[in-house]
Structures are given as structure tokens and as C-alpha cells.
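Note that one protein chain is taken out, while the other chains of the complex remain in position.
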Amino acid sequence: MAYEPPKQSFAGQIFDVITLLVLTIGALYIPLYLGLAGAAKVPDPIPDPTWEALGQNATEQQQWVALGITDPAAANDIITARFDYSFSWTSLIVMAVLVIGYFVMVVRLSDREYREVIEERFGTKRR
Amino acid sequence: MDDTTSAAAEPDRLRLLRVLGPAHVWALGVGIVLVGEYMGWNFSVGKGGMIAGLMACWVAGLLYTCVAMIDSEVTSTVAAAGGQYAQAKHIVGPLMAFNVGLFLVMAYTMLEAANAITVGFLLDTVAGMRGQAGLNQQPFIVLAIMFLAWLNYRGVLATLTFNLVITAIAFLAIVALFVSVQFGASAVPLDFSAITSDPLPYGWLGIVASLHFGLWYYLGIEGTCQAAEEVRSPARSLPYGTMAGIMTLLIAATMTWYICSGLMPWEYLGQAGTPLFDAARVTGSTGLMVLLFVGTAFATLASANGCINDASRAWFSMSRDRYLPSWFGAVHPVYRTPYRAIVFLVPIALIFALGAPLDQVVTFSILSGLLGYTFMTFNMVMFRNKWPLGKIKRGYVHPFHPLPTVVLLILCSTAYFAVFLGYGTQLSAMMCFYIVASLWFHFRRYKFVRRGDQFTMPWPKPHGY
Partner (left out) sequence: MWDILEYAAWALSALFGVLMLADLVRIDTTYDNELLISSREGEIEATAERHEI
């Protein structure tokens, strides 16, 4: 006996699409509004920059000039900027639990639904 | 249609048109991805230094070779529009399929938005060079999306033939730049001294961190399987086109790294907006500059074009199964395209292209892709377990079975860690999004889905059920 789904009204279809859209846009913009997004490089400019002090050899100096940056002071920020890779183990563990937990949940619920599908398609289970 | 396996087949049903060959599959796969060589990959150099950039290029290449091998086997067997979505539905189950469908729509729509933003940025640069500062980029962003959506609406053959041409030109531009620099066309010599003088500015952690953007070299190659219902002979064309695509990309990626790292100081390269165009500027040759400008423009357009194609196929297939409102599961009676899905996704892409910053959009796209690759690992294992070799006919069987899966899983875990270094908030926001969406699907949406109809392949009952 096959499962017969209810027919969805047009308003219901629109409502469902809007729900998904709100979720998507929320996920993208909420970190942005909370100001938590993105990893920034922090420049650490040195005083009195010269190409030599910035560690640029003769060829590299030529390359900077070809890119339109003739003054070492203008390249100071670009050259000295570095990422900060320090992190807390707690947040790493939270992250791991979140990712693994998500996959476990999805696979388990999927399996439950999948058994229904197979049963309806191929007749009763033999187990 | 006159075959006996499809009992429900009626004479007047609309279907997508089966017109594509392996070259189109190649164009769809490479077209989406090649833009990664023109922009974005170089942030991996910024995150870890020059050597880390090359290691990320090759490690990500290995990851994607595994993806291509696994995908070729499964998709040459489960050949349906929606690609990985249809795979998940037959192999893992409905909720997983819903999630995979969302990964695909998100990854491609976000990538499309990122491409449109880049088109605007590029035109702004050119306008700036010609003395017009502060170009209003919005009309060009909108135009790029509108034109490509219209092309997609009008039919898949024209769309992907267009993609084939512009992708080939963009690829040849990279080759031309490489060859001419090798033969001394550059005013400034290649310099790799940073490899010895400043090898790993962040130590070994930098190599891991750079993997995040190393994915950019190849992100989207798995999109080839979206075309499964429009390819003339999916079991042959899809593996062939995908494998040819990944080889093309490995070559292009290595050449790109070599030229850019040689022609630019790594500190500059690590933050450049359009690295290949910049490399052409360093050579001082106007011809190369024009060529690489054209290449950049074509690569972004080809990518956006492929993304519209893939995202709409995924949205369409989900609607056809009523995972989403069935209204979207319509096929155009003349052009045979999923026209409602194409039109619906246009405003969504516009919202992201006009409203969100580029790196956000890109990270969302990368993360959705990464979740999709993680899914492929256990999908492959379950596929071989539920239907062992010899039980059903496979178009292609990949060698060394558990090995690519294991490698892929290890590399995916590393990539999560790489994203976590610096973009942890986005990762959690996105995981929460997918968890909430999953619960919504399981408890609300799934009641509209016909159970047995979801399984459409003429296969025997899976082993163990």
C-alpha cells in the first residue's frame, strides 16, 4: 500500500520557498552583521622601508616596478602583513562535533526514510 | 520510450533534450573551474607562502582526482539530471539527497554571484586605466547574469557550445602566456629566489592553511554530472569528459603557479585580485595583456554560465521529486530546458552578487562544495556495498577501490581544518543552516514526497534491505 502524499496548495508552495530563502540569506548575512566574518591580515610596517630592508632582491624590485609600485613605502603594508593562525582547541572541538554530528544525523534520518522507499518500491522486507 | 522497463511512460511527456557530446561535458566542467586559475587561487600563496601554494595546488589536485574517479563511477551508473543529488537519493536516502541538492544549488549560485562581481571589477579596472574612475559596476553585473540566464533559457546546446568556445580561448591564453614567457617575451626575468630565502613564512601550518584556497583551482569540476540527462551517451561521455577536464586543470594550475610565482613577489601575489592579468602586466607586452584580459573575462563568463546550468538542473530535479514545490519541475515545451528553475534563480544570484562581499560569497561556495565531497566518500562505500560489482552494469569502474575514498576523506578533514583557520564563524553558521534545513525537510517538507517514486533506477533491491 503506497503512501499518498497530500497535494500542496500554491500558497503552501510559496511559503516553503520563502522559508528556504530566509534561511539561506540569514546564514550568509548574520555572521556579517555580528562582525564575526573573515580573517584579516595584519600589517606590521617597518620604519624607513627600503627594498633591501623589506627583503626584496634586484629582480623582485623590478617586478614591483612593473606592477606599478615604485616606492618601497607603498609596498610596506603588503609585504609585512601576516595572518594570525592561533586558535583555541575548544572551538576546534566544537567545530568537529558540529560537522561530524551533522553528517551522522543526516545519514541516520536518511536511512530511516530510505527503508520506506525501498519497501514501497520492492515490496515487503525479508528481514 | 517504447521500452518495457518504464511502466509509467506515456507518449506525451516532456523531457530534457539529449544533444550533448563529451566535448560539451569537458566545457561544462572546465568552464566552471578555469576562472579559479584567473583569480582566487593565489590567496593560498598569501596564506602559506610560495611553496605552500604549490603544495596546495597538487594536494588539491589529488583530492579532485579522487573526486573525479569516484564521481565518474557513480554518475556513469546513476545518470540523471541533478548529478550527485540523484546519487544520494538512490544510495544514501532522501534527507541526504535534499542536503546534497542544497549543497549544489548553494555552491553554484554563490560561484555565479562571485563571477558576476569579478566581471564588474575587471571592467572597473579597464575603465580606470582609460581614465574613468569610479565606474558604476551594477549594470554590468546585472547584464552578465541576465544574458547568461537568457542563453540558458533558450537551450542547452547553444549554451554549452558557447561555453566550449570561450573556455578553450581562456585555456589557450594561459598556455600562450606560459610559452611566451618561456621563450623570453617577458621584460622581467622569472625569479624563484623566495623559495630558498623565505620558504615557509608560516611554517608547516601554512601549508595546511593554504589548502583552503588551493581548492579554488578545481572547485566545480564535479558539476559535469548535472548534464547527465542531456548527454547522448552518459555512461561513456561523462567519465571521459570529467577525466579529460581534471587533466586539463592540473596542467593549467601548475603552469599558472609557475608563471605567477616567477613573475611576482609572493607577498604581492598573495593578495592580488587578478593574478594572471597582473603577470601579463609584468611582462610588459601589450599583446599578452590584452590576451589575458580577454581570458579573464571569458573565464568568468564561462564559469557563471556553467553555474546557471548546474544550479538550475539541481533545483529542477529536487522539484521534480517534490523536495521543493513541484511548480519548478517544469520543462520548456520548445527549448526543453528547466525554464522555471532558471528564471527563479536569477533574482537569488542578483541578491548575492549585488549585496554580499566577495570573500563571503566565495567561502560559502567553497564550504558547500567541501560538504559535497565529504558526502562522496561514504556514498562510494555504500554504493559498492549495496550493489557489489557485477550486480548492476556500471559505465566505468574506478581502480583501487577503497584507496581514493580514504584519501578523499583525509584530505576533506584537512580542508575543514584549513577553513577553520580564519573562517571558523562562517563554518559554524553554515553548519547551523544545513542542520536547520535538514530538520525542516524531515519534519515538514518530506510529507509531500511520494515514497516509492523516488527510486527510479531499474536496479535490483539493494543488498541488506
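For reference, chains read A and B in written order, and residue numbers begin at 1 within each chain.
Rule of thumb we're sticking to: contacts are C-beta pairs under 8 Å (C-beta built on N, C-alpha and C of every residue); 3 or more make two chains touch, one makes a residue touch a chain.
Here the structure is a predicted model, which is why all the values come from computation and not from measurement.
Just so you know, the chain we are not showing touches B across the whole complex.
Checked against the full complex, the candidates B:Q132, B:Q182 or B:T286 give a single residue touching the omitted chain, namely B:Q132. In the complete complex, the residue from B:S44, B:T77 or B:T300 that touches the missing chain is B:T77.
The hidden chain makes contact, of the residues B:Y258, B:W327 or B:F378, with B:W327.
Contact between chain B and the absent chain runs through residues 1, 3, 5-6, 8-10, 12-16, 18, 77, 79-82, 86, 127, 132, 135-136, 139-140, 142-143, 146-147, 149-150, 153, 228-229, 233-235, 317, 320-321, 326-327, 329-334, 339-340, 342-343, 346, 390-393, 456-459.
Going forward, only the chains that are shown with their structure count from here on.
The distance from the centre of chain A to the centre of chain B, each centre being the mean of the chain's C-alpha atoms, comes to 15 Å. Interface residues of chain B, counted against chain A in their complex, comprise 46-47, 92-97, 99, 106, 187-189, 191, 193-194, 197-198, 201-202, 205-206, 209, 263-265, 267-268, 271, 278, 281-284, 322, 324-327, 348, 351-352, 356-357, 359-361, 364, 374-375, 378, 416-417, 420-438, 440, 442, 444-452, 454-455, 461-462, 465. Within the complex formed with chain B, the residues of chain A that make contact are 2-6, 8, 10, 13-14, 16-17, 19-21, 23-32, 34, 36-39, 41, 55-57, 59-60, 62-64, 66-69, 75, 78-79, 81-83, 85, 87, 91-92, 94-95, 98-99, 102-103, 105-107, 109-118, 120-122, 125.
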